[in-house]
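Mind having a look at this structure? Questions to follow.
All protein chains but one are shown in place.
Right, chain A next:
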Amino acid sequence: MKNTLGKQITVYATLALLLLFALFPLYWMVITSFKSNGEIYSMTPTFWPKEFLGTAYDRLINEKGFMTNIKNSLLVSLIVSVFSIVVSMLAAYAISKLKFRGRSFISKSILYAYLMPRAVLFIPLYMLVTAIGINNSIYGLMLIYPTITIPYATWMLISYFKSIPDEIEEAAMIDGCSRISTMTKIIFPLSAPGIAATFIFSFTLCWSEYLYALVVVTKGADKTITLGLSDMIVGDVFAWGPLMGGSIVASIPVIIMYLFTSKYMVSGMTVGGVK
């Protein structure tokens, strides 16, 4: 299809506007984190720092709290994602490859759990961890974050496993492989990229979570990175330098993970409901 010049111009102009809208806030975040306080609060904002300073980052590193927040978030996100992916792989295998009574009800329930919003669940979950006595600790978050990651991971993995033709498994079973060994030796290895992508997305879901952390953890030592960031605002005082620096620190791991999995991003998102 030959593009006319006019169409080319329209396409690239639209693209430029979309890019400007999408990226300007991120650009602004980055350059603010390197500015001096005087430059940040000057009446006329500068679009390039007069001098790149690391003071905001120094403050982040030296303030012990933020490092603890990062450590907590890493710990919670890793443990929850590992646990979720393991149990979800087993469940997804059963739902996608085995025939049993109640299959459609269970797969529907999983999708329901995936779509049920946090704004509806946060009070029940808060009451659960309080009743058990693990509120105010990262253990409380470890208990409830799988409500986000398990339905998500199971739903994703069902689609990945379904895309593997049954014939491969059948051939192995004729050769004497048991169900369990076809699962662990054929389906799981063949879905490795999908499993890795699902793991990474689960990690980012936990890493970015705010509402549950807000209601469950109020004690400093157990706060996660999202709480650490919101704590940098004291009353109406915004320390924009460290806040933007901290925002970048919080974004870098998720952005890197998305870049690695961007190939699976589209298929992952589209199989996850948007077919």
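Just so we're on the same page, a contact is a pair of C-beta atoms (placed from the backbone, for glycine too) under 8 Å apart; a residue touches a chain by one contact, two chains touch by 3 or more; residues count from 1.
By definition in this document, contacts and distances are computed from a predicted model.
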> Name the chain not shown, per its UniProt record: "Seven times multi-haem cytochrome CxxCH", "histidine kinase", "Indolepyruvate oxidoreductase subunit beta" or "Sugar ABC transporter"?
Replying inline: "Sugar ABC transporter"
> Out of A:Ala56, A:Ile70, A:Ala91 or A:Met156, which touches the unshown chain?
Replying inline: A:Ala91
>> Which candidate, A:Leu60, A:Val76 or A:Ile150, sits in contact with the chain we can't see?
In response: A:Ile150
> What residue numbers in chain A mark contact with the hidden partner chain?
Replying inline: 1, 3, 7, 11-12, 14-15, 18-19, 21-23, 25-26, 28-29, 32, 40-45, 87-88, 90-91, 93-95, 98-101, 103-104, 106-113, 115-125, 127-128, 143-144, 146-147, 150-151, 154, 162, 166-167, 170, 179-180, 204, 207-208, 210-211, 215, 226, 229-230, 238, 240, 243-244, 247, 250-251, 254-255, 258-259, 262, 265-267, 269-270, 273-275
